[in-house]
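My questions all concern the structure below.
Selected chains only, in their assembly positions.
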């Protein structure tokens, strides 16, 4: 089987990483690489790691034309762009959207956090939140997958299995996350200037980051009731990686071993989630790979479970999970094209 | 006035940073630089930044001899060493101990967390916890100052003023801290190998880091009742800096402005704590300086106050605060020798 796949938004980091993964995917032919602002450039000029591996060049972002030639189109665009393109594209193709447009069931949640109207609210009902490990069967049939944000992927994989237990409380969950700079995208700003962010750690988006409602939505789905979470992201001076540290109040007695067993049970057989029984997650163990490492420690003294996860924000946190979802959508073994170790060191 | 000051443990990062600060201190003469393992080396060979500024060489760590020649001795030694040296030294000098030996009032707390007997428990009563901003008058008269740990300094400066309010709760306080690698000391280990920690973020000491009881002791003193805190440190790939993010449950209604006003009131007139009303703390704003930047944001939606602080772990988190305490002990203006901006970028 050969899947004809295209990317719209190929010049950003999400798009570049999709190209890296799809160039080596044994069941994919890359058809179109749309890049509005860098049209006509060799992909290898935009992403020099691809030199010698593809002679593809970027073309126009004519979404409907691209859709017509493709079995699946990956959209790697700024928030608010995908919703305009999707309806016409769906006449011809299936979509994995790496942005936020199709992550929410409730358009008002989108509108509240993204401060813009949602113009394709009619698609939200069928769109599937693409956290592969928890939505596999829906993804298989989906026309539109709303690929999760990088922080929500890390946070949800760490805590979803634990909140199934009544001994851990979803009331008062705190998530403190640390991300490499590539999460800010390839655009230029003081927040991505090397001299400003090197040797620097800083919080941002305190009490207002847009990934918060995604996490809350998925916890609410899992628990069957509304949940709020306090989420604080931080920028740390590295290129790739997210480390999420989540604090869950204990509602009963539970040991580290019992909590770990819950993670192990939830992820038994999962190809890309590794439960650590010794040692703690570290981003470097996942760099360049589609793995997410998770672990939990119960602090019985204070009555808090500390759940931790590490992943590469550009792979499992974005493009790798998107390819994983494509594999599911097209009935391929889920690891196809993704079973490579990260770089260490 | 010239203070005759000495350092025992001059070859580690704490000692090196003390030397950097004391070489430029207008009221200090450096008398002895004890360094057991690197005896007889020029300080400028151990710390090449000092070349051209001092011709001092390290000598033996004969504590009593050093004490006899000094008005104050800084001890920058592994845990458990200072308690053996202090009693004899105090016949001749005053002590600022950068280690943990004199931070606790209750020797059992030390023994429980450091898993070793405390052999100078008799001194704990008079030793003063050297968080300058909160213990100034006791420090002035102290013979022994137990200089605070780097994490407790950052955490306590962020949250102590807030917990004075009944609208913020000390029950369930969570502190998530991120530290540069120099905090691990100059010793060699896989945790300080560049290739292992560069491009890597990882938690460590979850539910068991030794700085936890320091924070709890000081909160208990301030609140007049026992307090437990959940504290998780992380290593981030930078040399200097700590960013602490503390989560305090709201016990009543409070706004960001009101919480910020509490910080401003607490630190009015303080030379080294800067309350940010706009923007958030970032470690880079403090690199190389004795400043600690603090800020708070109230997340009314979730009922949590997020208090943040940034400092240089080797300066305000260790040697700078030690010099600040020396200034207090000898009646000097507190900023003497410490009023320099950090490096930015």
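Read from first to last, the chains carry the letters A and B; within each, the first residue is number 1.
To be clear about the criterion, a contact is a pair of C-beta atoms (placed from the backbone, for glycine too) under 8 Å apart; a residue touches a chain by one contact, two chains touch by 3 or more.
Note that the structure is predicted; figures quoted are calculated from it, not measured.
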item	value
Homomeric assembly size (copies in this file), of which only 2 appear in place	4
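What we mean here is this: only the chains that are shown with their structure count from here on.
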item	value
Angle (degrees, nearest 5) of the CA superposition of chain A onto chain B	180
CA centroid of chain A to CA centroid of chain B, Å	38
In the complex with chain B, residue positions of chain A that touch it	172, 174, 176, 178, 180, 195-196, 198-204, 206-207, 228-230, 232, 234, 236-241, 243, 245, 247, 249, 280-284, 287, 297-299, 301-302, 304, 306, 308, 310, 345
